[in-house]
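Moving on, here comes chain A:
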Amino acid sequence: MKRTFLFVLLITLFALVLSACGGQALECEDALGCVEVAPDDPIIIASALVITGPNEQLGLDSQYGVEIAIDFYGDVLGHEVQLQPEDDGCSAEGGQTSAQKIVSNPQIVGVIGTSCSGAGVPASKIVSDAGYIMISPSNTSPALTDPETHEAGYLRTAHNDKVQGRAMAEYAYNVLGVRKAAAIHDGDPYTEGLASVFRDSFTELGGEIVAFEAEAPDATNVEPLLTTVAAAGPEFIYYPVFVSLGGLITKTARDIDALDGVYLAAADGVQSPDFLEAAGSAAEGMYVSGPDLSFTNETYDRFLSTYQEKYGTEPLSVFHAHAFDATTLLLKAIEEVAQEGDDGTLLIGRQALRDKLFATSGYQGITGTLTCNEYGDCADPKIAVSEVKDGAFEAIWP
Partner candidate 1 sequence: MSQRFKDIDYIDLLLWLFRAVIIIIVIWGTVAKIFLGRGNAYTADDWIDFFVSGLSQGSLYALIALGYTLVYGVLFMINFAHGEFFMSGTMTATVFVALPLSASGFLDEHPIIGMLAIMLTAMLISIGVAVLTERVAYRPLRRAPRLVPLITAIGASFFWQYFFRGLYGSSLVPFPELAVLQGKYNLFGIEILKTRAVVVVASVVMLVGLYFFVMRTKTGKAIRAVAEDKDVAALMGIDVDRTIAITFATGAAMAGAAGVLYGLVFRQVHFFMGFVPGIKAFTAAVLGGIGSIPGAALGGLFLGVIEAVGPPLFLEGLGIPGGHQLKDVIAFTMLVLVLIFRPQGIIGERLAEKKA
Partner candidate 2 sequence: MPLLDAIKVTKRFGGLTAVNNLSFSIEKGAIVSIIGPNGAGKTTFFNCITGFYQIDEGDIVFDGRSAKGRSPDQITRMGISRTYQNIRLFAHMTALENILVGMEPRLHSTWLGAIFGLRSTLQEEERALDEARELLNFVGLTGKGDWLAKSLPYGDQRRLEIARALASKPKLLLLDEPTAGMNPRETAHTTTFIKQLRDELGITILLIEHDMRVVMGISEDITVLDYGEKIAKGTPVEIQNNPRVIEAYLGRGAAASATIEVAS
């Protein structure tokens, strides 16, 4: 007992000494409170991305983007930036739990995440209610930046599904000149959203959607599905699903005679080396929509070589650049709003940070020129359509 007592006493004394040293004159006047970063302490930002499970490549890719951005940016006002990675699990519960974990640490300044829109819905609410700020690199669901449902602390550098679905519809109608199209989704909010937008846009352009079908994401036998679609006589099939189902549909479609000469198209969910390997030669000639990655700036070239060097792989997915921009935006905003004490203590006002980020305008990121609107859409929505040629994605439009 005595020993324990001594130990406690020791610690208390130690604590007193430490707190006595830290006398500071900075005052926080922010409506949402401030983060105080002591001298020599790092500035902590968190990420909530899907880094496990079937969609992990999407999240890992983004997380690498965040890490590289932190490397590139260097110290912020003399403070090291530290990343606390969390997993959003690509589900509502995962988003909820990771967001709660993040807001339970008052030292965290901002969040890069989430990967999946389903996780983003509850996460954006928790993060916003706690006065934090989050920037998503890959949420594309329209609901998140809808005037009615937008949460005050939520921004994103990813494009809205409405843009991508429409881009593919335009490409199909205007460039390929098809008039009858089919769409397939797998019951995931992302794929269903894209397929719906494609359907609406294509119809609006004057085309006809002859089949709007759905398949279970873990299906194995997709031949019946494609036979059904084929019987409707489309000239173009859009299936914005993920790698596993995407690979199956692509390969099976080549076996169905009635689908000879029908254009196949998917979205950024399959834009990964994994898909090319899985689908093999069957993928040749298919179209894939996704963010326009043909950036021609120096930073992106440096980014890519760093990525390759650090993680030993080609980019796993397509949102690394968006994650990079999101992180850089956040760090830049922190640098601009932070009040600096004499001894190096930083005081970062949460409302000020929010205002700064929402006021972003004309920022030159690697994904384009970013301007945030009042509902948090910051992306420069450039969508490209690529064609698979010789086992690689090659941007062909616009």
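Keep this in mind: a contact is a pair of C-beta atoms (placed from the backbone, for glycine too) under 8 Å apart; a residue touches a chain by one contact, two chains touch by 3 or more; residues count from 1.
A quick word on the picks: all candidates are chains of the complex that A comes from, given by their letters.
From a predicted model like this one, the values you see are computed outputs, not experimental measurements.
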- [ ] Mark the candidate that touches any copy of chain A in this complex, from 1 or 2.
- [x] 1
- [ ] Enumerate the contact residues on chain A facing candidate 1 in the complex.
- [x] 54, 56-57, 186-187, 211-216, 218-225, 227-228, 230-232, 243-244, 247-248, 251, 255-257, 274-275, 277-280
